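Of the protein chains in this complex, all but one are displayed in their positions.
Now for chain A:
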Amino acid sequence: MNVSEQEQSLLYRTWKKSFLYPYWKNKYLTILLLPTLLFFALFHYGPLYGLQIAFKEYNFFDGIWGSAWVGMQHFERLFEMQSFWEVFRNTIIISFYKFLFGFPAPIIFALLLNELRHAIFKRVVQTISYFPHFVSWVILAGIFTVFLSPSMGPINIVLKAIGLDPIYFLADTSWFRTVLVSTEVWKDLGWGTIIYLAALSGVNTELYEVAKVDGANRFQRVWHVTLPALVPVITIMMVLSIGKLINDDFDQVFNLYNPAVYSVGDVLSTYTYRQGLVEMQYSFATAVGLFKNLIALVMVLSANWVANRLNNYGLW
């Protein structure tokens, strides 16, 4: 073996030990995965780089990197602002009510569906109840603005017919949150049942037989057999929804609200949009968004922690 051959084999051995070698060995797999990794790096990790403008005074000419640092100034301004606290409160209140009504509703609905004995009727009900989930909030808002309109909406026509004053649901501060919560529950009630029905289909039917022999009536069987079967799924779903509590539904609020109800309906995400893209206060809006995302992250993590503690059934 001459010197250059020795060198080559040494080079080859180092190469074989390098972390890149397995990728070379699986080069086809690497080629298949690479575009997706680049996508996540660019479009998910990339915007994290832009987050620094929450601590800068962004201006268009200097760009993200070149703009001057201003420290916590935007956050200080944020926490001093009356309007921010109003928006924050709205977010919490609306999310809380959506959780309060929107979380148990699909569970109850799934239990009731499960009691239907006519298979075709059950399928028809399910098919119809899933439908609104597939329709965007833009379309639904279009429908509801007509439907709830004070002059021609059917609800107000009925109200007028029985001698009551019409209600301008979408511009009345005392009604707007009710509209948000009820339309949300209405939209996703059916869809939310899927996962519970899946869990219910896995319940061992022998358990029902046994319960029946023991003399349990229908309600007792639901209470002692069906419901316990749902507990693990309910836990997971609760963790997920608690994590989402602060991620208010931008699409819904943005399409339904108007300046008359900003005081009760404006939420963190719509506020971010208006401050950022309408008022062009990029840095300030980024600070609001960052604040919101941090809270959301903490909430998911803590909800998962609690679920793990409760019954070892967290998301991870």
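Assume contacts are C-beta pairs under 8 Å (C-beta built on N, C-alpha and C of every residue); 3 or more make two chains touch, one makes a residue touch a chain; residues count from 1.
Criterion: contacts and distances are computed from a predicted model.
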Fill in: Protein name as given in UniProt for the chain not displayed, "Xaa-Pro aminopeptidase", "Tmc redox complex, cytoplasmic iron-sulfur protein", "Cytochrome c oxidase polypeptide II" or "Putative aldouronate transport system permease protein"
"Putative aldouronate transport system permease protein"
Worksheet, complete the sentence: Sole touch to the unshown chain from A:N90, A:T226 or A:N255: residue A:N255
Worksheet entry | Hidden partner chain, touching residue among A:E7, A:E76, A:E115 or A:D214 | A:E115
Worksheet item: Which listed residue (A:I107, A:I195 or A:A229) would be found touching the missing chain in the intact complex?
Response: A:I195
Response to the item:
Only one of A:I107, A:L159, A:A260 or A:L290 touches the unshown chain, namely A:L290
Discussion item. One chain isn't shown here. Among A:Y12, A:F39, A:F79 or A:F96, which residue touches it?
Written reply: A:F39
Worksheet item: Mind pulling the chain A residues that touch the left-out chain?
Response: 19, 22-23, 26, 28-33, 35-37, 39-40, 42-51, 53, 63-64, 109, 112-113, 115-117, 121, 124-125, 127-132, 134-136, 138-139, 141-147, 151-152, 154, 157, 186, 189-190, 194-195, 198, 208-209, 212, 217-218, 250-251, 254-255, 269, 272-273, 276-277, 282, 285-286, 289-290, 292-293, 297, 300
